[in-house]
Each structure stands twice: as structure tokens, then as C-alpha cells.
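With one protein chain held back, the other chains of the complex are shown just where they sit.
The chains carry the letters A, B, C, D, E, F and G, assigned in the order they are written, with residues numbered from 1 in each.
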Amino acid sequence: MTPAAGPPAVAPLAPRSWSPLIIASEYCKGCDLCVAACPKGVLVLDGTAVNRLGYHPVRLTDPAGCTSCAFCARVCPDAVFIVLAAPKGALRR
Amino acid sequence: MTPAAGPPAVAPLAPRSWSPLIIASEYCKGCDLCVAACPKGVLVLDGTAVNRLGYHPVRLTDPAGCTSCAFCARVCPDAVFIVLAAPKGALRR
Amino acid sequence: MSTTPATAVPRVVYRRPELLTERSTHYCPGCGHGVVHRLVAEVLGELGLGPRTIAVAPVGCAVFAYDYLALDFVEAPHGRAPAVATGIRRVRPDAFVLTYQGDGDLAAIGTAEIVHAAARGERITAVFVNNGIYGMTGGQMAPTTLLGQRTTSSPAGREAASAGYPLHITEMLALLPGVAYAARGSLVDPAWIGRTKAFLKRACEAQLEGTGFAIVEVLASCPVGWAMTPRDSLAFLRERMMAEFPPGLLIDRGRSAVSDRPED
Amino acid sequence: MSTTPATAVPRVVYRRPELLTERSTHYCPGCGHGVVHRLVAEVLGELGLGPRTIAVAPVGCAVFAYDYLALDFVEAPHGRAPAVATGIRRVRPDAFVLTYQGDGDLAAIGTAEIVHAAARGERITAVFVNNGIYGMTGGQMAPTTLLGQRTTSSPAGREAASAGYPLHITEMLALLPGVAYAARGSLVDPAWIGRTKAFLKRACEAQLEGTGFAIVEVLASCPVGWAMTPRDSLAFLRERMMAEFPPGLLIDRGRSAVSDRPED
Amino acid sequence: MTKRRRVLMKGNEAIAEAAIRASCDAYFGYPITPQAELFEWMARRMPEEGRVFVQAESELGAINMALGAAATGARVLVSSSGPGISLMGEAMSYLAGSELPVVVVDVMRGGPGLGSIGPSQSDYLLATKGHGHGDYRVPVLAPSSIAEAMELVATAFELAERYRTPVFILADGILGQAMEPVEQRYRDPPRSEAPWAVGGAAGRPPRVVRSLHLEPEALEAHNERLQAKYREIAGGEVRWAGERLDDADLAIVAYGTAARVARTAVARARAEGLRPGLFRPITLWPFPERELAEVASRVRGVLVVELSAGQMLEDVRLAVEGRLPVAFHGRTGGMVPTPDGVIDALRRLEARVRPAWTLPLVEAAALDRRPDPDTFSLFGDDAWRPLETTPRGER
Amino acid sequence: MTKRRRVLMKGNEAIAEAAIRASCDAYFGYPITPQAELFEWMARRMPEEGRVFVQAESELGAINMALGAAATGARVLVSSSGPGISLMGEAMSYLAGSELPVVVVDVMRGGPGLGSIGPSQSDYLLATKGHGHGDYRVPVLAPSSIAEAMELVATAFELAERYRTPVFILADGILGQAMEPVEQRYRDPPRSEAPWAVGGAAGRPPRVVRSLHLEPEALEAHNERLQAKYREIAGGEVRWAGERLDDADLAIVAYGTAARVARTAVARARAEGLRPGLFRPITLWPFPERELAEVASRVRGVLVVELSAGQMLEDVRLAVEGRLPVAFHGRTGGMVPTPDGVIDALRRLEARVRPAWTLPLVEAAALDRRPDPDTFSLFGDDAWRPLETTPRGER
Amino acid sequence: MERSVVFAGFGGQGLLFAGQVLAHAAVIDELEVLWIPSYGPEMRGGTASCTVIVGDEPIGSPVVDRVDVAVAMNPPSVAKFGRQVAPGGLLIANSSLVEEAYGRDDVEELQVPCTALAREAGDDRLVSLIALGALIARRPIVRPAAVRAAIRKVVAARQPDALRADLAAFAVGLRAGREPVRGRAAAPAPDAAR
Partner (left out) sequence: MERSVVFAGFGGQGLLFAGQVLAHAAVIDELEVLWIPSYGPEMRGGTASCTVIVGDEPIGSPVVDRVDVAVAMNPPSVAKFGRQVAPGGLLIANSSLVEEAYGRDDVEELQVPCTALAREAGDDRLVSLIALGALIARRPIVRPAAVRAAIRKVVAARQPDALRADLAAFAVGLRAGREPVRGRAAAPAPDAAR
């Protein structure tokens, strides 16, 4: 019932360690909708992990392939994603 | 609650004693709607009579002026009228 | 036709229909309910439906309809006539089921029941007497009360800002595919009364054809609720009510063309 | 825009809206309610309405909406959210009043309340999540269930003859002059989700403009109730639900032209 | 009698005006006889005062609008009669569960079903016991004159806000329809703080008004709190009035209109040599159980008079606990007991109770408990039945 | 144990199937937990049998559809839980007033308000006393096993038709949700004639099914007839079961699921040296008042166990009439008393009642009536309150 | 001491109004009073009645077994309330509509052609005020001046135009009550359509 503290503040990152998605895996219910929505096919449910809720959470397979289009975030019922746009020159890890 | 016995059966009448309207005055509530609806102006509320319900019932002033159009019967909320069509040669009293 | 001899039985142009009982009604002078009762009695009589009709009485001035119409009747709680009729309909497939409701009953408290009976396409013929007021309880505003109309609960006249707009519920119902027939009549004059009777007849036929739910809204006057003489109430009916609620056929899904002409 | 140096803060394209609490929802995987909650949080956040919103929670799967949206909330009895909201609206003219209802809640038991709140033109923004089923109680038929659709209370598929037709209640409401805005969105894909968000925003603006009642129906999936994977449920949503309930703007009495394009 | 400024007012209108003078913020209602004038008074006066009047689409609408308005901390009135009140059971349970203050006036009429519009007291059990689902109680106030009704409106708002609970005012058709001269004395109780009320979560954590507690442990804890509150109300808010009880050897228990009939009967009966007194509950819940028990310990028999088939009778029996005969005189369906009818019932009771002075109290009570197949046994074949019903001929 | 053909059935489904086998013509319902399976069973099975199933738009719709169907003489079932049942108060009053047979199953859940979906018995007062307006009573049957529920469905139809009255079956979430093996023994009670039923006035005068009687005299006469019927039911239809009461010195009174818990508690308590028996009302109205009074005359104390804050407690107190201590143990909100919890309550009761053999009964009763401020006084400060509530720590 | 009066007749004859005037007059005279109407749908096109109880002490029972005075303005009202008059009481019948005397020996029967007198005075609704005048003439429950003040109070607020006719009607009634006229004047009923 307390208001959301919001996602962790996004700190400046060194170009090399940068990823376009921050995934709050513990919220993920493995519904697969983001996987279906991603035009780049860079999301997958991680069959090897189980989160607190008992689901296989989503995983970004290829940060470099992600265009930050945020389709995944728009379809996600559990608001799992923070999507960042690439700072110029950043390498997607 | 018993089904209506219907109005009194209409018996053959001698031409001279015949009237186009049979008025069940005790049902009349003096609402004036038939008076307003009569295209011939031959109906009037009888200010000299009071029926069981406490109203001045309607009266046909001029049987001969009545065309048996039944407008009065159609508008009457209390189904007060029986309207008869003139048998050939009958005189309206 | 042969020429009638002078001593012949005069032809009956109009007589009190058989399905009306002999009781004098409790309605106020000039009340529209009396006319609608008469039309219902005529139509059911003409279609020979009296002996197999189960009618549902509303809560409203017409609550005593069972005293005046010689039909089997069930009295519904306020607004629930369509639900009661649904129960009857389902267990008595061969009966003719008729509901009779006022505007407060049907369009206020009973909104959910009428909408869903219609949506289900229940084979029911609904007679909806819209007099734009709560007659029974002393003339309060109804959902169909006109803007500006004074009632005991809108003493300054109905204002849209606080009390909203007159509800055209029959138009809403006409949208539903379960509705086979919907029309709006009026008791304003003999011609419209005749047309209204034709609507009622067609609404009964729709049930007999099994095509779905049928409703006839009848614009009627409530002289006492409107605080007018019966004569003046007809003027109000014509000039105000019929302007807001245009009478006529709304939908006939059962037949391609509908006979909408005054009966005679 | 200036070129961003390599060490700059990355631009946030999307983040969890502030009005969503940190709690994980109880919704099933892929449930549409989660998306609608998120859109509501985004829209209210963008309009700065959070601090003055009083929201009304339904009875249905979204009954816990107050656990997920950081807003003042009142929990209404099943179907009565529009009446509860009316009470709030009238005594709190300055508040922003939002209702959130499912299709069973709004279009079945709550039919009378939604119709009359709309007819009165209450300044309320109604979010109507139509998933064509009673999710909370285990997947029974709703008024909006499609013909032929199997549910736990229509095990052979919904048949019009006994269960009637899917109810297009938003179209019915759109007829009412008290309704300032009515639209139907869908959660079928990111584009429609964006459009739906725009509808919601406009529906909130209508309340702020004081033009009347505003409603946005959102076609949403209930994978568990439909007995499908979330992915399959999107196909059903697109092919079946959207065919029966075409999404788009229904009415905008507040503005002559409506911005109906996907948000981006 | 000193010169007083008295105005002739109709009960329904007086209740409505009393609510307005008690700063009622909002009224939600739906027409029904015999409370229509209350509703209509509000329709005219509330807008005049710049307050909220809404004619709801139904009683369900009205009571749920009241729920919404009350959740914001507003002072809210609702009124109806039997059929409409019955429809409010679910929402009353929600109001109790959500702990919202709403005052609901029930101007009772004859039932069951559509019944009649005549005066009645047949919603006693509904109001005091089982209207809606779940374990909850609602304070119930029962005025017996128009002036008292006006005062109890203010009391009802006070109780509602102090204890965060819906409150019933139980009147009947006569009280609603009659006119009596009343002094224009109104009371506007101060408002309680409402730190639970919603209004927009600006600068504070969001608030939720609800009755759902899905975890049984949580719901039980919530119920414990509610029960503790009900105990507090039962401990501190009992109201009743006694008349001529000091030297009475028979006690009539009656409330509302029945109590007025009883008052006349007491006066006449005393003139005829009987010695009745009147015990008049003003709160029906909490019922003045202890107080009545005390009175019962001093008289030889109790006569319950109601415009019902015997509803308060159960609470009287619970209070008296079989220690002395409890007789009943009731009329139903819009009929009202007459003073003479009450006196006849008193005489029948008198004829059956043994003089108290021949036995010490405890023994007398013990004797009375012996099965007496005639009239007073609670364990005879007609155990559940009112101990004495008026013989048919009398009606 | 001989080989029997037993089938594992869920309570909700068994009730539904029992109704079908009892030739139920029509079912009208609306989904609600924890009775959804009953509704769904009917959705599947009724059409299979060529009978009527309608999913109503609401509980108001359902109960009013039932009213219409019953008016034609059909055998009709309706089911719901707390919030939905609360909505049916007006129509129940109409059914009673119109004298229509409808069986209504309430699978009770935690309240008040939305409450929870856990099992509960908190609709006792609603079902037995004050649900709708007006003077009416509804027979209430309370099964405590799935097999008994099946049997009582047939009984309910019988009572409904014999007396032309709605009948409640009061179950709780556990009874609805649990599975037990049951023998496939169904009963199809013969139909009563229904010379009052509507069906079209062919060849006979029209019939009217209604509850309106505008003339007070007529409505009072109607109420007299109803009350006479209720007396007849109260005289002839009381049902209860006793277990190990012959040598008991304490009696537990409990129904439904609470009675099962009590049964286990009785067995365990006897093993531990206490001597309780179980009095289990099966009809809650008419309450087995006389029968309980008789049992009460042979024991030293009574313990009421309920899944509520103390509702049947009132009827027990009315039966016992203060002649011996009545203690209470209840859990609310979906919590269920445990056998150990009941035994603890028994021990507390045992510790407080004086041994019976030291005093003759009348004196003992008289003594017990002396105000005892500790726990058992009905006239102390907490007069209205259950005499013993479970201490918090125990929960 | 309590005195009870029942006013009964057709709707539209102003009976509830006359009862209210009496009640207001009682307040003016600093008496206790209770006014109860018959209410509800039976008013539709039917009869109307109200009861007024006047006393020195706060009124107890609002129902009276027997009335001290019955004012019966049409035949059904005479039939219904004639027998409820207490011995020694007064029955005022509207002889314009009621053909014959009710015929009780133990009560005073007063025949007043109220409708005819009202017609003369120009308005049907005056029927009841005429009857009230007659009543006060025979049973001075309140002072005539109090009635006049009450009429002024009630009528001035609602229909100031009617005030003179109302006061005149009361005066006519007072006179008729003091010098009873026997016999029935033929006069039509009021128009009951409201």
C-alpha cells in the first residue's frame, strides 16, 4: 500500500557495461508476452532459473540486438522492464 | 378477479328507440377525454349528475349527430362505451 | 354486405373487451394506464391468447392490473418483472408471457433486468408505460422525466447537471440482437392509440413467432403526477413528451417490413 | 539534441510508473489487468492526478487494485462502483474520480448503476476491462462472452437461444447524452496498447473538462479463464474478441475531433 | 404551559429538516411510501443549502452512493421503507465491514413482500439482527414522537461517526405521516476526525476503505475489532425510557408508535385499577437488556406490544430469561393496536400471574418456570410462539 | 463394514445432483465463491436433463426468476453465498408473502462485506431472523455432512411445497468444497398439488400470485394465516440429532461443520475425563427449543460452538432461559474452531459450573441465576455479549 | 382531555386541508395535537381521510378506537365512519350528497348541505371548511378565532388569493352549525379530477 519507491535510479554507466534493459526478474511471471512482442527476438524465458514466484523469468539474450523499442515493456502485465536508449557510442553488453 | 361478464348483450331495438352509444356511467370518471376527442361535439360531462365514484359522468347530447366513429371509446381510459353502428333506417334518439 | 333491415341487430363498432373484468379501476381520471389495459385486453382477445397468458404485474400504479385484466398474474417486486417473466418463460415454454411496467419500474430500478432479458432474447412481450413520472409514490422524477419538468423530487424542474438526461431505454434495447421487436406508441389521440395497438399486436406476434424479446413503449399521461387536467395532459404529451421520445417503430428483426399503420 | 557523450546517463525510454506500488500482483501470468493497471498508473501520472484521485475498486480479479495502484481507494460491492463513485463525486467536486470494473461487474450485476451514472452524466472516468469472462470466480460466462465460447457455465459453448448474445454495453452507453466520451481499446499488441492509453488519457481529460461521463472499455485477455496460454490468448483476442467488439472511438461529445492515434 | 414557538411538522419532514440542521452533507434516496415526503423535502431543501441530493436509480444505488460519500468523511443520510431497506442488506454489511458512518431511516410499512403501505414495526428483526451477511451489528434508534425523532437524528450522526458504523432510525408509517407541533430545536453534533477518509493521497500514504480481508487470520482480527466496538456500544449507548414503573406490578414493553398506544393504555388501565408501567426501549440495538431485567425483577408480568407478529419479543425474552411471564399483543399488516386492545391483553396477563407477595422472588421465579401448558410455558408445544396472541375476534 | 457403492463427491456438486435427482425443474444462479461448483454442475447437468438452467445477470435476477418459475408450480433451486444472499432479502420477503416454494442454498463465507471466501456460519441470524422486511419465517436446514446435505435437499423441496414457503439450506465453505464418499441414494419427493399456480386461465378463473394486500385488515388476515403456518411448521418440523447426551453433564450445541469439530472434541474430551455430549440442530428455524430445553435440564452447562461471533447463541439462550450457564466458543472470518480449541472451552466451562449433585435442580437453577459478575451473568456489564469468547492468545 | 375528529370524503374535497387547519388552530390555542392522514395509492381516484386528535397533554395513542366527531362528506364516508363515533359524539354529514340520516340515537347527527353551500361560495374545495365551521360551532375544540388565524397562516402561504373565500366558507359553516338546516339540497359533487 505504500507508494512505489520507483525503480532503482539509473546511474551513469561506463559504455562497455551498458544494457538497454533492466529486468526486475522477481516480478516476472514467465507469461511469454514480451517474448512474443519483441520484434528482434532477443528475449527468452530462462528455463534454468526459477524466481520467488515459481516462474522462469525472462532474459535478454542479445543486448546488442535490442533496439530499445520498448514493445516488451508495453505488453508486460507486471511492469518488469526498464528500457534505456543507448547513449551514443555505448556498447551493448 | 372474475372474468368480465362483458357488457349487456345488445338486443334488437326498434328503429325509433335506438342510440349509437351505450354508456356505463358508473365507470365514468369525468376525465373529459372523450369530450375532447369527439369530432362531432356531441358529448358533455353532466354537471347535474354524480355517480357512485363521485364524478359527473359523460352524456351524449345528440344521438343523431353521432357518427359511431368510436373515437370516444378509443380514448376512454375506463372502457365506458359501447358503440353501435346505425342499422339501416334507424333513427338516432 | 347485405342491406340491414330496420329491425336488425345493430352492428357493434366497439365494446368493452372481454378480458377486462367488471371492476372499476383505481386510476385517476384520465390516466393512461386505463387505455393501455384496454388495448392489452383487446389485442390478447383478438389473438385468442387470454387462456394461455401469464402476465407479470409491476410495482407502480399498475400494480393492480390483475384486478382489471382477466389473466393469470404474478406480481413482481419493483423493477424485477423481466426476471420474473424469464423464470415463467423458461419453465412454461407454451405459455404466452406478458410483462407490464412503468417507467420507474422498468427504466430505473429495473434497468439491469430489462436489459438482460432483452439481451438473452427471452420470448417475452413487454408493455412499457412511460408517463415520465413515478405516479404511484406521488409524482417524483422518473428517468424519463423531461428536462425542466417539475416533479415532487425536481421542484425546480429537472436539471441535466444534477439529474441527468431523459433516458431513451427503448432505443438502447433496440440495439440488442436479442430484441425481435421494439416500438414506441402514444396515447395522444385516437390515431396514435390505434397505431399503438398495432405495435402491441405485432409485439405479441413476435413472441408467437419465437423470434425474441419484444417491447412496446407507450407514451401515456399521468394527469395527477403532472398536476394538469387530463385534457391539458394530452397537450403536454403531444408537444413535450412526443418531441423528446419520437414514437414509431424502432426495430423489427422478425419481419423485413412492418405494418405500422393505424388499426381500423 | 546534442550528441550524448559516451559516459552520459542513458535516456529512459520506459520505466515502471511511479503510481504502481512495489507489490507483485496476484494476477495470473499474462493477465490483462496488469497491463491496464500500468496504463492507468502512467496516464494518471502524466496528468499529475495521483494526489487527487479517489479510485473505486470492483469485485472481480481487480479487487486488489488498491494493492498495486498508489491511490486512495474505496472498495465497492459487486457491480456498484458507479454508484459508489457518484457518492464520492457529489461530495468531492474537486477530486478526480476513477472507477475500475470487469465485465461481470459492470455489464451484468452492475448494469443499472453504470447506465444511470452515465445517464446522469456523472463526471467519472470508468475503466472497463472486458475479458469476456468471470475471472475471479473461476471462468464462468460473462455478458460479453462470445457465442460458442466455452466457459465453466457454458460448457457446450455459449448458445444464443438460452444465454443470449454478447452485450455491447459501451455502444449502449454511447447513445446517452450524459456520456462525454466512450471508446474501446485492446491489449492485443503494443500499438493497440498505445491507442488504449490515449483513450484513457482522453477519458481522464473529459472529466477534467467537466463534460460528463467517460468510459474506456479495454479488451483484455484472461488466459486462465479462457484455458489458453497467454500467447494463444492474444490470438483469440485479435481474431474473436476484436471481431465481435470492434475497438475504436465510439463518441467524444466533448471535442469535435478526437486524437485517436497510438501514443508514442 | 408557557408560550412556546411550536411549529406543526410532518414526521418525515421533521426528520429531514433535523438532518439538514445537523449539517448532513448528502442525501441519497429513492421514492417509496410512506417515506416519500422525507425524500421530497430533501429534494427541495438540500439544493437550497448547497448540499447534495441525488435521486438514485434504486435503493441499491442510493445506499452505495452513501457508501462512496461516507468514505470521504461526509455526513450522509439515506431513507426508505421495507422493500427498499431489504435491498440494502448487502451494502449495510459492506458499510459495517468497512466501518463507514451512514444514517439510514426506515419508515416501516406492512409486509411481507409488497404488503401494504400501512404503519408497521415488522423490520425490527431485520434492523437488529440479520439484515445482511456476516457478523455485524447496527445501532438502531426508535423514536416515538416527532420531536424525539428530530433529536435522534442528531444522535444517530453522533453514534455513526463516533463508532464508524451505519446507524438505523426505525420509524413507522404513522410517525412518518403524522403532524405534531414541535419546537424548532435542532442539534448539530460536532464532527469527529476522520483520519481514515479518502480524498486523494496528496502528501500522505494512500488510504483504502474496504471490507475485504482475504486471509482468514486477518479477517478474524478485523472481526475481533468490530466485536470489541459492538461491546463498547452495548456498554455505553443503551437508551430507554420508563414511565410509571416505580409502583408498577406489570410492565408493558413497547417502542415507537406502539409505546404511545401503550402510554394511553397505561393511563386508562390505572384508572381501571390495574397497575402497569411502560418500559420503552429507545435503542433497539443495543437492547436495554440489563435495564429491563432489573425492571422485570420488580413486576409480576411483562406485556410486549408491537405492530408486528412478535419481533422485539425475542429480545424481551432474552432479557427476562424465563423468570416471569411474558405476554404479547401485536397487530400486523398496517393495523395498529388500540389502547383498549392493550388493556384487554393486560387483563388477561393479570388474571394469570400469581400475586407476588405470597412467595419470595426466587421461588416465585422457580415456580413460574415449571411447565404450565396453559399459556406461559416456553417448553410446550408452541414453544417458539408469542406467549399470548390476540384472539381473532378482537381484531 | 460391508461393501457399499460409494462415490467421492464434492459437497457443492452433491447438493446440485441431489436437486436434479429430486426432479428440480429449474435452477437460477450467479457465480460466487464458495458455491461456484454447484452453479457449474447445474450449468452442465440441467441442460443434459432437458431442464432449465439460467445464469442470471445477478442474484436479484436469479431469485426473481425463481419467483416467476415457482409461481407456475415448478420445483426451483437457487444458490449463492453471503453477499449474493444479502441481495435476495426483498425477494425472499416476497416469496414468503406470496407463499411460493423455492429452495435457496447459502454456502456461507466470511463476512461482513466482501469479507473472505473462507468457511463461515455468520448468516445464521440472516437466515433465521431478519433477512427481509415484514413478519415472515423461513425454514432453515443445516447439514453437517455431504450425505446429509443430499438428503436435506429432498427434505427442503418437501417442506417448501408442503407449506408453500421458501426454504434455506445453510452450508458453509467447507461443506461446499470438501469431497466425501457418499452412497448414491437420492430421493425424489412426490409433488404436492399446486391449485394456486399460474399457467394461463383456460377454463377456470384467473389466478394471482402476489403479496400485496392494501387493506390493513386483509393484510393482517394474511399475516394471521402465515403465522398459523409458521406455528404448524414449528410444531411439526423440528429436526435435531443428539450424540452421547444420555450420560453427558455438559452439552455442546453446534450445527453444520462446527458440529463435526464438536463431535471430534467430544470423543477426545471423553478420553480425557470430561463428559460432554453433542446437541446438533438440523432445523435452525424452527429451532429445537423444547428439545434443547429438555437436554439442558439434565446437564450442568452448555457450550455453543459456531463459525461466527455468536449467532445461534441467541436461540440457545432463548431455549435455556438462564437456567444454566451458556458458554460460547466461536471463530470468525474463515477461521474454523479446532477440536482442541473446543476442549479448552469445555474445560473452562467445567471449571465454572458447580457439581449438580449437591443441590436439587430447581435450587441449582435458581442459584445459577444469581448475578455472577465473573463470567456467566447475563445482567452484568457485558450483558449482551457471548458469555465466553475465546481468549485472543488461542487464535 | 383528548378529542378526536375524523375528516373523510372524496379526494378533492379538501379534507386533509381542513384537518390541518384544525391542527394549526390547536397549536395556536397552545393545545397538543396530532394529525394523521390516510395515505398512499388508495388516494388515487378514491376517498381521503385524516384524523386529528387534540388534547391538553402530549398525545398518546395516535389511533383512536372511537372518534368524538366524524366529518363525512360523501356516502362511503358516512357508512365507514358513522359507526366509529363514540356515544355522545357528533356526526356531520354532507347532506348535498348523503340522502338520509345515518340513524344513530346515541350520537348527534348534523346534516349540512356542504356541497351546495360551497358551490354558492364559489369553489368545491370549500366543502371541508364549511364542515369545519359547523364542527367548531357544535364542538368548540379550538376557538373560532384560532381557526381563522390558522386559515390565514396556511392559506396565505400557499394560495393567498383563496384566503377570503376560505374565511367566508368557515363563517358560513359556523353559521350552519349554529342553526342547522335539515334536508338535502340537490347539488353536484366536486370534480374529483385533480
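We take it that contacts are C-beta pairs under 8 Å (C-beta built on N, C-alpha and C of every residue); 3 or more make two chains touch, one makes a residue touch a chain.
Only a predicted model underlies this, so the values are computations on that prediction, with no experimental measurement involved.
Visitor: Quick one: say which of D:V13, D:C28 or D:V115 touches the chain that got left out.
Guide: D:C28
Visitor: Pick out which of F:S79, F:S93, F:S120 or F:S145 touches the chain that's been left out of the picture.
Guide: F:S145
Visitor: Name every residue on chain A in touch with the hidden partner chain.
Guide: So the residues of chain A touching the missing chain come out as 29-32, 47-50, 53-56.
Visitor: Tell me which stretches of chain F touch the chain missing from the display.
Guide: For chain F, the residues touching the absent chain are 1, 3-4, 6-8, 33-34, 117, 145, 173-174, 177-181, 257, 260-261, 263-265, 267, 336-340.
The rule is simple: only the chains that are shown with their structure count from here on.
Visitor: Taking touch as defined above, what minimum step count separates chain A and chain C?
Guide: 2
Visitor: Which chain has its Cα centroid closest to the overall Cα centroid?
Guide: The chain sitting closest to the overall C-alpha centre is E.
Visitor: Go ahead and note the Å separation of the Cα centroids belonging to chain D and chain F.
Guide: So the centre of chain D lies 41 Å away from the centre of chain F.
Visitor: Using mean CA coordinates as chain centres, what's the gap between chain B and chain D in Å?
Guide: 62
Visitor: Centroid from C-alpha atoms only, then distance chain A to chain F, rounded to Å. What do you get?
Guide: For chain A versus chain F, the centre distance works out to 55 Å.
Visitor: Give the residues of chain G touching no fewer than two other chains, as numbers and ranges.
Guide: Where chain G meets two or more other chains at a single residue, that happens at 40-42, 45, 192-193.
Visitor: If I count partner chains per residue in chain A, which residues reach a count of at least 2?
Guide: 1-3
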